[in-house]
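Omission of a single protein chain aside, the complex is shown with its protein chains in their original locations.
A, B and C are the chain letters, set down in written order, and residue numbers restart from 1 in every chain.
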Amino acid sequence: MPRFEIKGALSMQIELAGFPYLSAILVTCVAGLLVILLLPEERKAEIKWVSAGFSGTTLLLCLYLFFAYDKSKGGLQFVEKILWVPSLGIQYFNAVDGFSLPNLLLTGIVFFTGVLTMWQLEERVKEFFALYFLLVLGVFGLFVSMDLFFIFVWYDVSLFPMYLLIAVWGTTRKEYAAMKLTLYLLAGSALILPGMIYLYAKSGLHTFDITALMQPGTFTAAQQKFAFPLFYLGFGILAGVWPFHTWSPVGHAAAPHSVSMVHAGVLMKIGAFGVLRVAIFLCPEGWQYWSGVMAFLAAFGIIYGALAGLRQTDLKYVIGYSSVSHMGIVGLGLSTVSVEGLNGAVFQMFAHGIMTALLFSAVGYIYDRTHTKEIGELGGLSRVMPVASFYFILAALAGMGIPGLACFWGELVVFIAAFKVYPVRTVVALLALVVSALFMLRVVQRTFYGPLPEKHAQLNDVSFSLGIPRMILAGVLLLFGLFPALLFDVIETASIPFMNGLPR
Amino acid sequence: MIPFWAQDATHAMALLSTLMPLVAFLAIMLGTRSKEKLSAGLSIGAVAVSFGCSFLLLFRLWNLREPLEYSTRWVALNTVEIPFGFLLDPVSLLMLCIVTLICLLVQVYSLGYMAGDPGFSRYYAFMSLFAWAMTSLVLSPTLLQLFIFWELVGLSSYLLIGFWYEKFSATQAGKKAFVMTRAGDVSFLLGLILVLVYAGNLSIVEMNSPGFAGLMPSTMVTFAALLIFGGIVGKSAQFPLLTWLPDAMEGPTPVSALLHSATMVAAGVYLFARLFPFFTLSPAAMGIILFIGTVSMLLAATMAMVARDIKQVWAYSTISQLGFMIMGLAAGGYFAGVFHLTTHAGFKALLFLCSGVLIHTFHTNDLFELAKGGVRRLKIPMVALAVAAGALAGLPPFSGFFSKEAILAVLALSSNPIWLGAGFLGAFLTAYYAFRVIFILLFPPQTATESSDQLSGLPSAPKPSHHEGSSMTLIWPLIILASFTLLLGFLQGPLENFLVKEDKHVLLSHGVLGAWLPFIALFFALAGAGLAWVEFGRQGARQVGFAERVPFFRDLFSQRWYLDHFYRFFVDRVVDRGFSRLFAQNDNRVIDGSIDAMSRGTLETSRFLAFLQSGMIQYRLLASFAVMVLLSLYFFF
Amino acid sequence: MIVPFGHVLMLAGMLFLLGVFCTVTRRNLIMIILGVEVMLNAAAIAFVGAALHWQSLEGQAFVLFIMAIAATEVSVGLALIVYAYRRSGSFDPSSYNLFR
Partner (left out) sequence: MKWMLFGPETGIFLAAFFFLILSMWRKPNPARDHMYALVLSALGVAVSLACVGAEGFLFSGTYRLDLFSQVFKVALASGLFLIVCLCASLEEIKKRYRQEFYFFLFVCTLAMMLLVSAQHLLTILLALELSSYSLYLLVTLRRNEDMGLEAGIKYFLTGIFASSIMIFGMALLYGATQAVYLQDLAQVMPELMNSPAAVIGMLLIFGGFFFKLAVYPFHIWVADTYQGAPDQVTAYIATASKVAVIAIVLRVISAVDQNSAYLVHVLAVLSITSMTLGNLAAITQKDMKRLLGYSTIAHSGYVLIGILSVGTAGYASAVFYALALLVMKFTVFLVVVVVSPRGRNLEIEELAGLHRRSPLLALALMVSVFSLAGIPPTVGFAGKFFVFMAAMDKGLFVLVLIAMVNVVVSLYYYLLVIKAAYLNVPRETLPPVHLSHPMRCLTGSLIATMVVVGFYPTPLIQLSEAMARSLM
């Protein structure tokens, strides 16, 4: 007689607050992926339309979430909880709060515009969009998940399509870059996983639920101090923390445009978000203990990225290094252990995401026409493609922190917060503002101004339809630059309660 | 979410005067780029509305006692609140009027000047952007809002300097302008954060209130004041960040007139005036500021003495005059500084617009070329130029005389006579270089004029393109500004009443020199002009200045005291080839190198291990057995 | 038991080591198999000794099975080796190094 029984395999414990919008986002991605897989390879136009449709749906869902989120109530909303693996305490636990909402919106925007940016792709279309959907699926999953196990799962899901995306559709030294990037980032996960399991084992709560693990008193100070660097470095590699940033320029330069967009725009945010969601949420005391080091690495990374970017001759390398610099600002914000710092950091994640996406999107257009990213071979493009140049220049201006564009607010708030805590490090980081202005303007000058090389005289400007993704991104950049309160109000619903809940 | 609703008529007017240009900017960028006339019309209409509103405001609030503040919540963070709004007080209203007036004039002037340029619409869009940023800057109630528009003004400056982007030098100058002012801005931002950290907010009214001193320790006030002054140094092109302004002359001349002489660069001085009570909290900072103002004033004047490019002369003179204003303010002369700012805006814009006509007609910036071309035949521009130069030199009855005299009066009050001496020296040099230009233009060497008449067909002599065609749009703004320059000096009294009101803590006694001061000042100005006459104006003058005769000084002055060399060296060697290269190499060699080495090491290990695995079977058996033995032995430990 | 169990074990151990020595030193496939046989016999002696020591029959049963295993081993092994020898003409284990 069978003595055992497999209990509850089908009768899962489910806890839902209304319609599962978050799962709907994930399911939309999966559905898009499956539909693309089932379409025959030759029907490229259909594949693109399907991709646009599904990614547009996710964008709408994200928008809905962003505006439906009850700011007066704050906290976790749209909770979906399913007991996934009972014996190990793994839950399928999705929810959003003020930290994840901006990132979710960012992902939606970049995803959709990324699909549109690749509208002219002709080579291995089906595989590209399938992998692209997989990549974004992981990103969405990570932002909405509140369970450590799933955070790790989504983290890796978002990483491994990168390899093929870069290696197949990439450009400069693509195989080397793809390999380097993948190994680098998975080396990060080699720190995260042990850290995660370590916390799980030490908590004794038998759960991966972040809300349960983050209760004060779950971990001793020593445990937190030990685990924090694991997460910080593990996720930090993805966020381009100096000195683990070298994958970023190489990877960005090699990746196809929309992948660069997602990569710099969203994937790097995953790293920062992971630091926030996992390292800071679970090990607040470790955070306070290590914050000085974080601030140092971040500040140095800011100036380092800017200076190293100054010498690059490849457009995408330049953007890659600027990303290192900008993500340093996020790191600096996170290191301040203050409400403002968190506000600024999350805002900067969003703003930088949109900005880099726009940069890469603009570069993508230029590269597709001129077939070069070498700054030396370009020049005077403003004359033949004023609109395309406009988008790039706008994004570059945002990157320099011009007010009226979203990045300014993130930087401002971070610097205000950081100056209170680390005056010297902040001053060093502020110097980077000058350098980044110098190198961004240098790029703009050499690429878009000056004489136009003969061979590029016949190029066309962005047509209206191709301009749509750039328009969206530029619009978002402006919108949140002019009305930053839209975003700050959301972020504060998370940052204030979180900081108030910290043991002092 | 942000109620931009007007609370009352005053607020509505303030809103209108700032936001109209933004509307124009957006409309041009989004819609009317291809329709040039419409774009220009939109822009000029918008700025005309702002101008109208600002003057209405000025009249409505002429008797304003308390600063009027309107603000709405823009961003509210946990501890940082950033409101958006307007602060209407005498100095902002005055500045607003200056800005909108000159904007309007310059935009009208540009109709003629920029006609036919392929980027006509873009030009007007940028001009509108500037007008919006500048008016908003002027009316900002908090330092943070001011900083935001400060940056935007810098951006529009960048865009307009590099307006002719095909020209390498123009883009280069734009970049330089932006980066150098950025350096100042960073310092400004730091000062701002410092104030924020101590005071908790950045309201200008509160910073200026007497109670502010209690919020911050005095060393911190000094620090903050100096850091904020760093921003002023950048924006107003003071020593040591002064070299961007002459380069900025690469932009179209109306742009130079508007941004780089009359309004934008004056924003620094405006900020100083704005925070005047705050700055006075720190005498140490005021001392340093006074020093820097003086140095800039004198350095720029020396540079102006040898420049051959007409716009460069005026650019140096702008730096010099801005330094002069800062001297006045730093010495405690609030009204004097602001008054000079006002008059300077008028006559400097005039100078540039006149020069613009000349340049537009003869297509050269070189003084001697212009003279050879025969600019003296352009009657109205030349007269206006002479008027403006007179004002610049500080000759009565032009406005410059009154404002300069006011500043010198303040300087005379200071305990250290060196500042007054510097002021007189400045006045002398100013008159000298101003009239140097006038005389060079008016009295070209005889031979040259004749030959140019005879050989007008030669390509060497610049030919006037449309001699008579200096259209009315070019001329009218000149006439209006010239009349202002003539009249403004006599408005000193009312303006002073308006600006300073009851708190006349600045006594206008004339110190040791007493009532003689105006005459001494006039004497120096006349001396300067006389020297210029001797060297450039009189019959048969060699037209070589005294400074140019000494090669050392000639080189020193024309190379801008080698400041640019220093910057070039700094950027090229230290930043570019130093840090940047170091870091880039570090990335390539050290970080990537070590990672690649690690990978190679792994590969080598892999080969080695794989080699070990392919040996003869017996060796491997032996190895296995040995390992088992070792593991067994481990038990005994 | 006349001989102490420890001595039997020592004998078995030495025999085992001899077998190992033969296995890893002799450059001949057949001798390797013989070495293994010796090792098996060492184990068998240990089993016999242990069976006596514990006065239980299970050790003896083991020995029987070990003998069977040894027989299989020789038959399979020799079959392989003879076949290999027919193809390559060599008993030397170092001549089998096709793979790398």
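Note that in this section contacts are C-beta pairs under 8 Å (C-beta built on N, C-alpha and C of every residue); 3 or more make two chains touch, one makes a residue touch a chain.
Everything numeric here is computed off the predicted structure, so don't read it as measured data.
Asks: Please provide the labels of all shown chains that the missing chain touches.
Replies: A, B, C
Asks: Please output the residues of chain C touching the missing chain, sorted low to high.
Replies: Missing-chain contacts on chain C: residues 5, 9, 12, 16, 19, 23, 29, 32-33, 36, 39-40, 42-44, 46-47, 49-50, 53-54, 56, 58-59, 61-62, 65-66, 69, 72-73, 76-77, 80-81, 83-84, 87-88, 93, 96-99.
Asks: Name every residue on chain A in touch with the hidden partner chain.
Replies: These residues touch the chain not displayed: 1-4, 6-7, 9, 41, 84-88, 127, 149, 152-154, 156-157, 159-160, 163-164, 167-168, 175, 179, 182-183, 186-187, 189-191, 193-194, 197-198, 200-201.
Asks: Could you pull out which residues of chain B are in touch with the chain that's been left out?
Replies: 602-603, 605-607, 609-610, 613-614, 617, 620-621, 623-625, 627-628, 631-632, 634-636
As a working rule, only the chains that are shown with their structure count from here on.
Asks: If you count the contact pairs for each chain pair, which pair has the most?
Replies: After counting contacts between each pair of chains, the winner is A-B.
Asks: Between chain A and chain C, tell me the centre distance in angstrom, where each centre is the average of that chain's C-alpha atoms.
Replies: That gives a centre separation of 64 Å.
Asks: So what's the Cα centroid distance for chain A and chain B, whole Å?
Replies: 38
Asks: Could you pull out which chain A residues touch chain B in their complex?
Replies: 180, 184, 243, 246, 249, 304, 307-308, 310-312, 339-340, 343, 380, 382-383, 397, 400-404, 408-409, 412-413, 415-416, 419-420, 427, 430-431, 433-435, 437-438, 441-442, 445, 448-452, 483-486, 488, 492, 495-496
Asks: Which bits of chain C are touching chain B when the two form their complex?
Replies: Residues 20, 23-25, 27, 32, 93-94, 96-97, 99-100 of chain C touch chain B in their complex.
Asks: Note which residues of chain B are touching chain C in the complex, please.
Replies: 610-611, 614, 616-619, 621-622, 625
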